[in-house]
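Apart from one protein chain that is not included, each protein chain of the complex appears where it belongs.
Here is chain A:
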Amino acid sequence: MTEPLAEVSNLSVDFVTRESSVRAVNDVNFTMLPGEVMCMLGESGSGKSVTMRALMRLLPPKRSVISGGIRIAGQDVQAMDATALRRMRGSTVSMIFQEPMTAFDPVVRVGDQIAEVVSVHRGVSHAAGRQRALDLFELVRIPSAQRRLDAYPHELSGGLRQRAMIALALSCEPKLLLADEPTTALDATVQIQVLILLRRLQQEMGMSVIFVTHDLGVAAEIADRVAVMYAGRVVETGPVRDLMRRPLHPYTAGLLASTVHDQPRDQDLETIPGTPPDMRHLPPGCAFAPRCPRAGTDCITTVPPPVTPAPGRIVRCLRVEAELV
């Protein structure tokens, strides 16, 4: 068995203010093998982005508390000092952000921003960094790459900006790429192009990718494995095909039923009743219980433990155990 690239165990993230503390991520566990693509699926506020940022310790240290274990490429991220953290960020692990307009420094040419990162991590000159940036721009298929190096972020279209953002993230050949809703801010046609590009690059470079999205179609397109998050917990994880074909958690089933794909025409889409819970006042038992069609009284009082009903699949639901075992 190959050594896992990333291991996350019992990861919790609390946001603390003077008055209160909110648990945004609650006891999340997963491992990533080299070259594996995992999709993190969930609604806004379910803790996907926070989990990603916790992996790189990008959350504001004074306002957040991260507990649990994070190991990436054999190193304990939690125990890293500032220097080790800096060396890891952008080289071993890098991140693509949702909104490429705000993710670039608006007053520096994109080519120079990439060159700076390359020269910091590889210890090469700025000119060599620019050369690398040019190669990357060609890799991500930016037309007239040479000219675009000198463009400022506001001079690029949304699609090109996201391609430049991908070039920046890939500049030091990361082993793990964290893509935080990289296509959400783009037009539908551009979304598909960027998605195809990311899949091609992943296959060529053989890196692991965690792809955060709330779009099931995207997950089906790109992922090997899916982790579904709800109210800060991973409620279900499994290989993408099995999970799509036979969702075990009622929330996953609800998500699948509410997509446009493969649904009979002229019928209203099914929706999940209710709204996501207020993270400050989570119900004592299963967080999904108030919206769940199959919830019983036990669901309201007990937090469901993770169960493994089939190899490679983990579900947090009291009802599943009763059915499959």
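The criterion applied here is as follows: a contact is a pair of C-beta atoms (placed from the backbone, for glycine too) under 8 Å apart; a residue touches a chain by one contact, two chains touch by 3 or more; residues count from 1.
As a convention for this text, contacts and distances are computed from a predicted model.
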Omitted chain (choose from "ABC transporter permease", "Cytochrome P450", "Acetyl-CoA acetyltransferase" or "2-oxoisovalerate dehydrogenase subunit beta") - UniProt protein name: "ABC transporter permease"
Option from A:Met88, A:Val194 or A:Ala295 whose C-beta touches the chain left out: A:Met88
Option from A:Val25, A:Leu134 or A:Leu168 whose C-beta touches the chain left out: A:Leu168
Residue of A:Ala79, A:Val108, A:Ala127 or A:Ala257 in touch with the missing chain, whole complex considered: A:Val108
Residue among A:Asp14, A:Glu43 or A:Glu99 that touches the chain left out of view: A:Glu99
Options A:Ala73, A:Val120 or A:Ile192, residue touching the unrepresented chain: A:Val120
Contact set of chain A toward the excluded chain (per top definition): 53, 56, 58, 85-91, 94-95, 97, 99, 102-108, 116-117, 120-121, 152, 154-155, 168
